[in-house]
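Inspection log for the structure reproduced underneath, given as structure tokens.
Only a single protein chain was left out; the remaining protein chains are all shown in position.
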Amino acid sequence: MTDLVVVEELCTYFQVRGPTGRRAVLHAVDNVSFVVRRNEILALVGESGCGKSTLARTILQLQKRTSGRVLFDGQDLTALAAGELRRLRRRMQVIFQHPHGSLDPRVSIGQAIRDPMDIHAVGTMDERQSRVEELLGLVGLHPDHAQRFPHQISGGQAQRVAIARALALHPDFIIADEPVSSLDVSIQAQILNLLADLRASLGLTYLFIAHNLAVVEHFSSRVAVMYLGRIVELAISDELYARPLHPYTQALLASAPVADPDAPARPPAYIGDVPNPLEPPPGCRFESRCPMAMDICRQVDPVLTEVEPEHWVACHLYPILQRSST
Amino acid sequence: MREPPLLEVEDLRVEFPTPKGSVRAADGVSFRVWPSEIVGLVGESGCGKSVTTLALMRLVRPPGRFSGRIVFKGRNLMALSEHEMRLLRGGEMAMIFQNPMTALDPVFTVGDQIAEVFQSHPQLRTGDVRTAAAAVLEQVRIPNPRAQLNAYPHQFSGGMAQRVMIGMGLAGRPSLLIADEPTTALDVSVQAQILDLLRAIREKLHTAVILITHDLAITAQLCDRIVVMYAGQVVEASPTRELFRAPRHPYTRGLLDSMPRLGHKRARLEQIPGQPPDLRALPVGCRFAPRCPRAEERCRTEEPVLVSSGDGRYVRCHFPLEAR
Amino acid sequence: MWRYVRRRLVLAVLTFWAVSTIVWGLLYLTGDPVAILLAGTPAGQTDVEQLRHALGFDRPLPIQYLHFLSAAVQGDLGNSLRSGEPALLLVSRRVGFTVQLALLAMTLALVVSIPVGIVSAMFRGSLTDRTLMLLSMVGQSMPIFWVGLLMIAVFAVELRWFPAGGAGGIKYLFLPAATLALYPMARIARLVRSSLLDVLNRDYILAARARGLREALVVGKHALKNAALPVITIVALQFGYMLGGAVITETIFGWPGVGLFTVTAIHERDFPVVQAAVVLASGMFIALNFLVDLLYGWLDPRIRFS
Partner (left out) sequence: MSAPIASSQAALVRELTGRRLSRFRSGDLLVLIAFLMLAAIVVCALIPATLAPHPPNQQEITMRLLPPTWMARGDSAHPLGTDQLGRDLLSRVIHGARISLIVGLSALIISGFIGVAIGLLAGYYRGWLDDWIMRLADVQLAIPYVLLAIAIIAVIGPSNLNVVLVLAVNGWVVYARLARGQALSLREQEFIQAYRALGARDWRIVLQHILPNLLSAVIVVASLELAGIITLESSLSFLGLGIQPPTVSWGYMLADGRTYQLGGAWWVVTFPGLAITATILSINVLGDWLRDVLDPRLKI
């Protein structure tokens, strides 16, 4: 089996309520299906509020799903008993965006890295201790850092600690939720390189969540583009960047700044602001901003279809094209 | 560029007292801005780019102190009275901020806040303030401007709120607009629109812009020149094209190489080792020396100065890079 | 906005219901309500049983509760054990005195505290600021009954400027009002200062300055309106306590408001009157909080429009 994680028709809805007491349902993750293959880096791209972080939390069972399944190495996480799920958690880990926010300010660096082993009672005291030292080395920190507290280290170092903690139990799968977005450029590269090296040496699989398209292009093997709780396009990274099919993906790419003064100036894609996620339109979610919207887009919600091998897109433009060409 | 510069900053220092002596958040910053030019002020967090611009507006609040020479349109800003300075702010010099949602007062309508700019500057007195305010919103492409005057900031999206901020800045028909990370809090698609708006403003109104950012990619297509700051100092200043083509300071080169760039997939990013110094414990000599692959003994003992190489380029390095 | 008002109103009514229920439950705290009502009187066993029956305390508890509720809705909270008059009526007659006292006290408190808070914030760290804040810290720490006694000793006994107690014209009102005002005065001054300092650090204040607004406009309009929001909450809370809880001040000065009346009733073991007083005071308090919610909605568009 090459699929490590299988997400099937996953939905996460929130009951929200304003201060005035009006109830509404937020479709944060809406009928999402995809697989993460062993040893790949699947990137999840989207703008703020598209549901990518909620999706990550739901996969990890940190957030209750509304419906759907998540299979990890063949086991349905949503159906597991609490104890079994806890045991399985050793194999999947998470790294967050804010390096300092992901460390308990009152726990020393050494203890933070040791905590996973304490929680799962792995090894003897001495073994845990030497593992802490090993992990510090693995992420490029000095053994002396173990005695420090989070406020005594920099953001880049804190992110290394968070990575070391995630690796403590030899996981197979790591969800990295915007792991470099709050770091400075020069530190970003260090962390991205570290993550790449660790994947190669430890055989890890990543679900990499990001909004920076340049970072994603550099770092991922496949890319899924999310919009308002849905995956609208999923393809191999090179293919997606070379030939984006969904109008939203095209607009995103057109909007990304190109770090080249000689590149021809492009007019930005005027696609307006993201509509209110509380009232998704009945048809395609992107219809209100789409330059190519057709009648059918207002009425029928497009499904994610494999229009070419390994290239999935949820857009009415493509099945039509295919039909007319065949 | 024969005409005199619009803004000349020389040896600007901004200090904040701390228990262990004062910290120089900006230390001897010098640069110039010519009329209708877009200058990118680039650097990582804590490099002093934001305090520098606050000092330009004389908005550094006590206990912070600042000194140096700031000449704007031939007037020495350090010598102006507080009243004259106030008329300049929001008039010929405007500023917009990183997070438009926190930079707008939540309890007053947008129209009210725009009207204040007209009321505070006698030189801008127009007939009907509401009409003038609506025109401001129209200028930044906000649909249905007259109705939006009655809206409160929280009713706008981030991108629309940033347009409102820019509009307010333009109300005084400034010749210099300082934009402090204007798109950092916004999504990519909205960011592109805001940057395009800044470009259009320069074309139409000939407003010079200082764009403060940590993202070099943003500056590539927007800025005419780039000023790179590191640990409170300007380390390199250069026209954009030359800077991207042949950075002269090792830090600039490091930044360019460590940045993933769209359409240039590489097996591995170059990285600058270590991290920026703590301003409370600066190294002797060049501030970048501990992280610099080219550092020699001289770099660790003698602090380099910002020198011009004659072609409009400046670099603060003992051993500047030659063209690749 | 209408939805917000409706929700707040429902909450206020529910809270009032809950408070009334708690007050009703007070008599059952020790098990036998009749024993409490008759405590201190030489009542025989037959008297007790008669009273129990007459007051309905021999019926099942839920029935007693329903009876209480239906009576309470009609404004009937029982009769005074001493005079036999409706307890609520007796208490309401005293409300005017308490409101007078509270209004004057709050006016005094606000007139002093708001300027003090603003001056302290504007000259943060100066000698003036430190002196004012030290004084308000002392003011906040003096127990009200001691303040009252000091006022009497100084202004009534020594200087003979004001009467030491009783009710009459404004002369009688002044000392109790000043006593009652001291704590809120100190508290509000400190809050105005900290709230203003907090607001002055916000981005929109910096942005307002960057737009070239006059400092008077920046502080007087933007900072003050934003800083007012937390202050209003505390002012309302303090005013509410004054309406219901000026017990000590009224006792010291013999001011015939709800508080003094309640203490007298307690000493006379007139429980229906005590209950009526607590219910009435809570009612005023809840109504006040509701008004403050409305005020909030009016001041803060984020509440009004969401």
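The letters A, B and C name the chains in turn, as written, and every chain counts its residues from 1.
Here is the rule we go by: a contact is a pair of C-beta atoms (placed from the backbone, for glycine too) under 8 Å apart; a residue touches a chain by one contact, two chains touch by 3 or more.
None of the values given here were measured: they were computed from a predicted structure.
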{"item": "Touching residue (missing chain; options C:M106, C:L213 or C:I286)", "value": "C:I286"}
{"item": "Which of B:P4, B:P17, B:P273 or B:G312 contacts the chain that the document leaves out", "value": "B:P17"}
{"item": "Residue in contact with the excluded chain [from C:V34, C:L88, C:L213 or C:V278]", "value": "C:V278"}
{"item": "Sole contact to the chain not displayed, among C:V19, C:L38 or C:M122", "value": "C:V19"}
{"item": "Interface with the undisplayed chain - residues on chain C", "value": "11, 15-16, 18-19, 22-23, 26-27, 29-30, 36, 130, 134, 137-138, 140-146, 149-150, 152-153, 157, 164, 201-203, 206, 230, 240-241, 243-245, 247-248, 251-252, 259, 262-263, 266, 269, 271, 274-275, 277-278, 281-282, 285-286, 289"}
{"item": "Absent-chain interface as seen on chain A, which is shown", "value": "57, 60, 62, 85-87, 89-90, 92-94, 96-98, 100-107, 115-116, 119-120, 154-156, 162, 165-166, 169, 182, 184, 187"}
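Criterion: only the chains that are shown with their structure count from here on.
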{"item": "Distance from chain B to chain A - Cα centre to Cα centre, in angstrom", "value": "32"}
{"item": "Where chain C touches two or more other chains at once, by residue number", "value": "306"}
{"item": "Multi-partner residues of chain A (at least 2 other chains)", "value": "none"}
{"item": "Partner chain A, residues of chain B touching it in the complex", "value": "44-45, 157, 159-160, 187-193, 195-196, 214-218, 220-221, 240-241, 244-245, 254-256, 258-263, 265-266, 268-273, 275-276"}
{"item": "Residues of chain A that touch chain B when the two form their complex", "value": "47-48, 154, 156-157, 184-190, 192-193, 196, 211-215, 217-219, 238, 241, 251-263, 265, 267-271, 273-274"}
{"item": "Interface residues, chain C side, partner chain B - complex", "value": "202-204, 206-215, 217, 221-222, 225-226, 299-302, 305-306"}
